[in-house]
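Following this message is one structure expressed as structure tokens.
For this view, one protein chain was removed and the others were kept in their places.
Should a chain be cited, it is by its letter among A, B and C, assigned in written order, with residues numbered from 1 in that chain.
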Amino acid sequence: MNYPVIVDVTLRHGIADPEGATIERALPALGFTGVTNMRAGKSFRMDIDAESESAALEKAAALAQRLLSNPVIENASARSGAKG
Amino acid sequence: MNYPVIVDVTLRHGIADPEGATIERALPALGFTGVTNMRAGKSFRMDIDAESESAALEKAAALAQRLLSNPVIENASARSGAKG
Amino acid sequence: MKIGVVVFPGSNCEYDALNAVQSLGVEAEFIWHTNTDVEGFDGVILPGGFAHGDYLRPGAIARFSPVMEAVARFASSGGAVLGICNGFQVLTEAGLLPGALQKNAGLTFLCQPTTLVVESTASVLTRGATKGQELVVPINHFSGAYTCDDATLASLEANDQIVLRYTQNPNGSRDDIAGVRNVEGNVVGLMPHPERAMSTLLGSADGRVLLEGFVRAPVGAH
Partner (left out) sequence: MTQAPEPLHRALGLNDEELEQIVAVLNREPNPLELALYGVMWSEHCSYKSSRIHLRRLPSDGAHVLVGPGENAGVIDAGDGIAVAIRIESHNHPSAIEPYQGAATGVGGILRDVFTMGARPLALMDPLFFGELDDARQRWLVEGVVAGISGYGNSVGVPTVGGELTFDECYASNPLVNVLCCGALPRERLVLGVASGVGNLAVLLGSSTGRDGIGGVSVLASAGFSGEDGAESLDDAKRPSVQVGDPYEEKRLIEACLELLDRGLVLGIQDLGGAGLICATCETAARGGVGMDVDITAVPLREAGMQPYEIMTSESQERMLAIIKPQNWDDVARLCAKWEVRASIVGHVVEPSIDAHGNAVGMLRVRRGFDGEILGEVPARSLADEAPLYDRPRLRPSSLDAMRLDEPTSEELRGLANEQLLELLIDPAWVYRQYDSQLFLNTVVGPGRDASLLRLAGPGLPASNRGIALSTDSNPRWCALDPRVGTALSVAESIANLACVGASPKALVNCLNFGNPEHPEVMWQLSESIDGMAEACRAFEVPVVGGNVSLYNESGGNDIDPTPVVGLLGVVDSLLAPPPGWNWTSGDAVMLVGVRHAGGANPFPLAGTRWATQRGRRGGTIAPFEPRALKETFAFVAREISVICAGAPSDVTAVHDVGSGGLATALAEMASETGLGAQVLELESHAELFAEFPGRFVMTTNDVEGFIARAARAGVAVEMVGTVGGTALAIGSSIDLDVTQLSARRRHALADALHTAL
């Protein structure tokens, strides 16, 4: 079976995020106030061939660790990409 | 009140995704098979000051449209970032 | 004749653009991005660089700078506007030019000479060149792959809006597109850097024909 999966990659706590900070600084000028703690991250959607959804998620988690994220500065997690 | 919100930005259907394609090509060499349709996207987490969660999500959706995505090539949507 | 070079925080080719224009004997001045008008200028250049660090997307934050409203007004009244590299990205983000620029197909920054073909001379940038002319001009970018949907491409073709193409596509740009213009031809954007090809001492003087065209008396001014 083929399962849609999403891997989310976010910066680890305490790691500086210049991109998020720069976006946040730009917001007031655009009329957006009250937005704080902006953090930029990445996501990857893919279809995974596996026995079950949980097997697909496991595979995605391994992929996330090995290739899609840099564990020194990022956290990664996998979730189902099926429309809820 | 302050609500955690996540904005997901993905490439529009039909727009080429060299990053996703490159990752997909690299997978078999790393021992990952059966992964297809890899698409790279972005996500932004933030805290939004609003009356209600739905107001926060509305604000985030506007932000997503106006700044966080480029509608020429990307789609964007907002969701609650609270731990489910 | 006076050319304005817009400076956003993070721009880094502003001096190069200024020097290139001045080397053609034309007056040029910086315009700080918080300015709300571009009055007194006969042409405006958005230079290369990394405005706002290229964070989010190249040009995404810069296009909201106050000066961009002025640039849009200037453009709609027929003023000559040129976006080079990051400036091109800003113009597409601002909707002043069609399409978008994505990461290079190879996912690395590229600094190398490219050969361009002039596809249309109906623009403020290429009016001094001849159709089919080949020019050696360097590229220096990470996000230079020109992207648009099929309908946009068809209309670009139909309206002769593709101004420059690469002879050997370096970055995965759709249809080898290196530069485009708006329908009227007074707004042009390109990824290669003509201001870096102004003298054989630096490798090529082929950019001169482009910038000389740009700094010529404005369209419809005579």
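The rule is simple: contacts are C-beta pairs under 8 Å (C-beta built on N, C-alpha and C of every residue); 3 or more make two chains touch, one makes a residue touch a chain.
Here the structure is a predicted model, which means the values were calculated and not measured.
Undergrad: Given the contact rule set out at the top, which of the displayed chains would the hidden chain touch in the full complex?
TA: When the entire complex is considered, the left-out chain reaches A, C.
Undergrad: Which of these, C:R63, C:R181, C:R196 or C:R216, touches the one chain of the complex that we don't see?
TA: Among C:R63, C:R181, C:R196 or C:R216, only C:R196 touches the chain that is not shown.
Undergrad: Decide which residue listed in C:D54, C:E93 or C:D176 touches the omitted chain of the complex.
TA: C:D54
Undergrad: What residues on chain A make contact with the chain left out of this view?
TA: Counting only chain A, the missing chain is touched by 12-18, 22, 25, 70, 72-73.
Undergrad: List the residues of chain C that touch the chain left out of this view.
TA: 9-10, 12-13, 15-16, 19-20, 49-50, 52-55, 106, 108-112, 138, 140, 142, 193, 195-196, 198, 200-203
Assume only the chains that are shown with their structure count from here on.
Undergrad: How far is the middle of chain A from the middle of chain B, if each middle is the mean of its Cα atoms, in Å?
TA: 8
Undergrad: For chain B, give me the residues that contact two or more of the other chains.
TA: 67-68
Undergrad: Can you list the residues of chain C that touch 2 or more other chains?
TA: As it turns out, chain C has residues touching two or more other chains at 56, 61, 64.
Undergrad: Contact residues on chain C for chain A in the complex?
TA: It comes out as residues 52-53, 55-56, 61, 64.
Undergrad: How about chain A: which of its residues touch chain C in the complex?
TA: It comes out as residues 18-19, 22-23, 26, 29-30, 40.
Undergrad: Quick one: in the complex, what on chain B touches chain C?
TA: Listed in rising order, the residues of chain B that touch chain C are 12, 14-16, 18-19, 22, 67-68, 70, 72-73.
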